[in-house]
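A single protein chain has been omitted from the complex, and every remaining protein chain is retained in its original position.
And then chain A:
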Amino acid sequence: MTRTIGLALSGGGFRAAAFHLGCLRALHDRDLLDRIRVVSGISGGSLLAALWAYGPPDFADFDARATDLLRSGLQLDIARQAFKPSAAVRNLTAAARAGARGLFSSYSGVSVARPANRTDALAAVLTHKAFGTTTMADVTRPGLDVVLTATDLATTNAVRFGSTHSGCSRYGTITKPIHVAVAVAASAAYPALLPALERTFIFERRDGHRQQHTVLLTDGGVYDNLGLSVLEPGRSPHHTQHVYDVPFIISCDAGLGELDLKAPHFMLGRLSRSFATVHRKAQDSARSRLYEWAESGRIDGFALAYLGMKDDRLPAPPADLVPRSAVAAYPTNFAAMASSDFEAITTRGEQLMRTVLPMYLRPAAC
C-alpha cells in the first residue's frame, strides 16, 4: 500500500480531539488510514494523533481508548497533580516512577531551575493515562511518521517533535529521545489554559556542533493551528528535517471561525508575544494555502473537514447532519466531555469528512 496522504490534525483541546476522532472514523471506513504517510498534530490534534499513532493497531481498540480518555477528561487530573501533591502521590505512582527515569527533562549534568507547573502536570497525567514511557520513535504503524508541533516562546520558532527527528530549525536536532507524553503536553500547552513548559535540551546542528538550549514550549497552534506547514509541498531539506512531499493532504480543522476571535482577548495580558504570532500565521490563510497548493498543482488534491463550516455551504449535507450550532459553544479545554457533546462533535467530524472526501480527493487516492 503506498502511503501518499499527509494528515493534519488542528489544535483546539478536547473539542479538536473529539472532532478528529470522528474524522478518523470516516477515514477508517473509507479505508484511507493505511495510506497516511505522515500525521501532523497541534495541541488537541497532537493528543489524538499520538493516541492513534502510538496506540493499539486495531481501530476499534484505539477508538475505545480515545473515547475513554475524552469522556473522562484530563483537567481534573491536572488540577490534582498541580495543586494537591498528596493526592498526586497517591494517584500517580506510575508517573512518578517515569519521572525518576528522567522523563520530564534532560539535565545532562546541567541543572536548570524548572518549577513544576500545570503543564508538567499534564505531561505526568498523559504518561499515566495514555502513553507511559513510549518515545517518539515507537510508532505502532509501520511506514507512518508523526510530527507534533509546539512553539518556543523564547524564539517564536516551531519546535517539532517527530518520529524520525525532533528539534527546531534554529538550534538543530535534539539528541535524546523524546517521550510522547512530553511532546503532546508541550504541543497542547494552550496559552489561555496552561503555562508554557520549560525544557532544556542538547541540540545538534547540521555541522555536528552541539549546544544546550532552554526552550519555553507552548501550544503549537500559536505558530500554525492547522498543522499544515510541515506538509507544505517542496520544503527544502536544507531548512527542515521534516520533508514528506505528500501529494494528498487531509486537513481536519476543529476551529470555529469567528468564535475564535474571543481567544486573543483571553491571552492578551499574559502572552502578547504569542498574540503577535497568531496574527502572523492566521488560520484562514493556512486554509487558503491548501487551495493555492491544489490550484498551482503543487499537490494533487486535498480534503478539508472544518468544524466551523457553515452548514448551508456543504454541497450535499447528510440529512442528519449535526449542526454547527450544536458544537459551537463547546470550549477549548481538556475537561471530561459529556456524552451528548462527545457524540455531537465526533459525529459532525465523521459527517464532514465523509462529505468532503469524495469532493476533493481524486479517485486515484481513494
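Here is the rule we use: a residue touches a chain if its C-beta (ideal position, glycine included) is under 8 Å from a C-beta of that chain, and two chains touch if they have at least 3 such contacts; residues count from 1.
Convention: contacts and distances are computed from a predicted model.
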Unshown chain, UniProt name, "Iron(III) transport system permease protein", "ThiF family adenylyltransferase", "Amino acid/amide ABC transporter ATP-binding protein 2, HAAT family" or "Anti-sigma factor"? "ThiF family adenylyltransferase"
Given the full complex, what residues of chain A touch the hidden partner chain? 25-26, 28-31, 59-60, 291, 294-295, 315-316, 318-320, 322, 343, 347, 350-351, 354, 358-360, 363-364, 366
